[in-house]
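Below is one structure, written out as structure tokens; the observations come after it.
A single protein chain has been omitted; all remaining protein chains appear in their positions.
Should a chain be cited, it is by its letter among A, B and C, assigned in written order, with residues numbered from 1 in that chain.
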Amino acid sequence: MKKTFTDAVAALDGVLHDGMTICCGGFGLSGMPERLIDAIEASGVKDLTIASNNAGIDGVGLGKLLRSRQVKKMISSYVGENKEFERQYLSGELEVEFCPQGTLAERCRAGGAGIPGFYTKTGVGTQVADGKETKNFDGEDYILERAIFADLSIIKGWKADEAGNLIFRKTARNFNEPMATSSYMTVAEVEEIVPVGSIDPDQIHIPSIYVKRLICGAPYEKHIEFRMTRERESA
Amino acid sequence: MKKTFTDAVAALDGVLHDGMTICCGGFGLSGMPERLIDAIEASGVKDLTIASNNAGIDGVGLGKLLRSRQVKKMISSYVGENKEFERQYLSGELEVEFCPQGTLAERCRAGGAGIPGFYTKTGVGTQVADGKETKNFDGEDYILERAIFADLSIIKGWKADEAGNLIFRKTARNFNEPMATSSYMTVAEVEEIVPVGSIDPDQIHIPSIYVKRLICGAPYEKHIEFRMTRERESA
Amino acid sequence: MTDAPKGWDRNQMAARAAQELQDGFYVNLGIGIPTLVANHIPDGVEVTLQSENGMLGIGPFPYDDQVDADLINAGKQTISELPQSAYFGSDQSFAMIRGGHIDLSVLGAMEISENGDIANWMIPGKMIKGMGGAMDLVAGVKKIIVVMDHTSKSGEPKFIPECTLPLTGANSVDMIITNLCVFQRIDHDSPFQLIERAPDVSEADIAACTPANYTT
Partner (left out) sequence: MTDAPKGWDRNQMAARAAQELQDGFYVNLGIGIPTLVANHIPDGVEVTLQSENGMLGIGPFPYDDQVDADLINAGKQTISELPQSAYFGSDQSFAMIRGGHIDLSVLGAMEISENGDIANWMIPGKMIKGMGGAMDLVAGVKKIIVVMDHTSKSGEPKFIPECTLPLTGANSVDMIITNLCVFQRIDHDSPFQLIERAPDVSEADIAACTPANYTT
């Protein structure tokens, strides 16, 4: 079965519908699946619920879907650096569920792993615990967090083989790893598609079973939010 | 801080005590930490509770600790191919908690990840559910399984660098991966210790934070339980 | 018991199960007859086999000079890898299984009840070896096919109103392939239906050794 598609629009054909839930990889703008986000914008699909650690910045990444008003609800841990987000959120047009970063990662991992709920100390005694069940294990309180399992996951990898085995590069891995598992329709964009057998089977980050559709999105001009450097010591 | 030790006895110095709980990697005899098991046998420590998918075979792997009567309780999914195990179990000398294989892997992963309990469909409606809390999520019943977090984890890797970053080889990875995380005292034996910087940081299976002590156990004569081959097609 | 006809042999049962494979499926095969399914994959259908000890893309048994102790299947037999193979830990392997990412599993069984319960891991009074990954598979995999003889060696029926042995999973089985026939159900709220018979096996032959209720 062929998993490779010519472009993001083709790869998303037939899987988008209004009101759907999408898990989106990336941390800030690093490792965000930008070709797939562009194709979702172009499709006009709306009332989306998106689980993503961040919400992009104005006009970049998920910021595009906010600008086009396609998003009904965000599930995120941090949403700074985004004026349009702020405007929609404060006016009540956009619903936001704030979720601690580690809890968000685990909720998606749990969804992919068939675990509907798990207990964590994170957020005990805070607003995050409001309305959630509490349980005591060995003298300590924990809250019950629910899994996230989406209609669609969109992720960005570095390389993938034609079977869908995928690897990431450096910290661009981030949420792409758990998000790759948290739906039955994971669509991946990568910088290079290589022949089957090119990636060492011991070094595959996401086995092919999770990747249903695949595109090469190159060439990429990667975004940097805060470019920091140091001076070379003079000789 | 130096993590490398000269041998298994040195690496386990000060961490063994009667009545302790040990997580042990391996699937059958593949990827079992045999040097560390030998050192535990030599130490004479007793009343051990051992979480391990299997219990070795007679006189090999964990079979050695059964033969020497150092084990009080096994938490395992499958214990065939072991007469001494059978004798002790049937006579009531050895306590056994049977745990579905995936639940065992997840209980250890959860312990390492700070999750005291999680819900699963595995075992619902079977003996495994006896005495466990049941909870309904979205119309389906799940049982609550508790995490395992041990006093000591012993694992077998392929290579590690001197900082403790570790990689596995083929299906010898198995339970060594979750077991590496399920204690604060993980001791690893590997076939080769390489200088820091020799392993690509993108390809590390177990980051150094989990590996507290490390030995090279080479040379190994690896055990095969069922040697199966096929004939080469004649030319 | 009546003198039941023999029907299909092991390979024919495996071949029948293989007809359920679809292109692109990820599949876990149990030990015994289910393993034979790999020999009958239809032309034009690509299937990736999972081994629950941490591998996707199981290859055939190795040549003698390629045997590798670090490369075994869930039955602890030496195997080989394929170009598309991937390795992972046991936690990831069962995340796949429990999470419903495996399309199909073919397993053996000692008893199946008419509501789809399966018993295949222990016999009270006999030494218990453990359930291994069987409970995870029957609870997590999308479609469960059981391949088994229609009756036990002593002639006792195995597809029965209610299991007498401790369960591996409740209401889990989607299809039963025996040496005599094939039962399937469209969902877990429906009864099993007899959809196919081996050559020279009549409905009456099947009814005679099948206490379970099923539709025809």
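Observations, loosely collected:
The working rule: a contact is a pair of C-beta atoms (placed from the backbone, for glycine too) under 8 Å apart; a residue touches a chain by one contact, two chains touch by 3 or more.
As the structure is a computational prediction, the values presented were derived from the model and not from experiment.
Judged over the whole assembly, touch between the missing chain and the shown ones holds for A, B. Considering B:Ala163, B:Met179, B:Ile193 or B:Ile215, the position touching the chain not shown turns out to be B:Ala163 (whole complex). Checked against the hidden chain, the listed residues B:Phe27, B:Tyr119, B:Trp158 or B:Tyr210 yield one contact partner: B:Tyr210.
Counting over the whole complex, subunit A has residues 27-31, 53, 76-80, 86, 89-90, 96, 98, 100-106, 108-109, 120-128, 158, 168-178, 205, 222-230, 232 touching the chain that is not drawn.
Taking the whole complex into account, subunit B touches the unshown chain at residues 1, 109, 111-115, 161, 163, 165, 181, 184, 196-197, 201-202, 204, 207-210.
By our rule, only the chains that are shown with their structure count from here on.
Rounded to whole angstrom, the centroid-to-centroid distance between subunit A and subunit C, based on C-alpha atoms, equals 36 Å. If you average the CA atoms of subunit B and of subunit C, the two centres end up 28 Å from each other. Separation between the centroids of subunit A and subunit B, computed from CA atoms only, is 32 Å. The set of subunit B residues that touch two or more partner chains comprises 106, 120-121, 168-170, 173.
Each of residues 81, 87-88, 92, 94-95, 97-98, 140 in subunit C touches at least two other chains.
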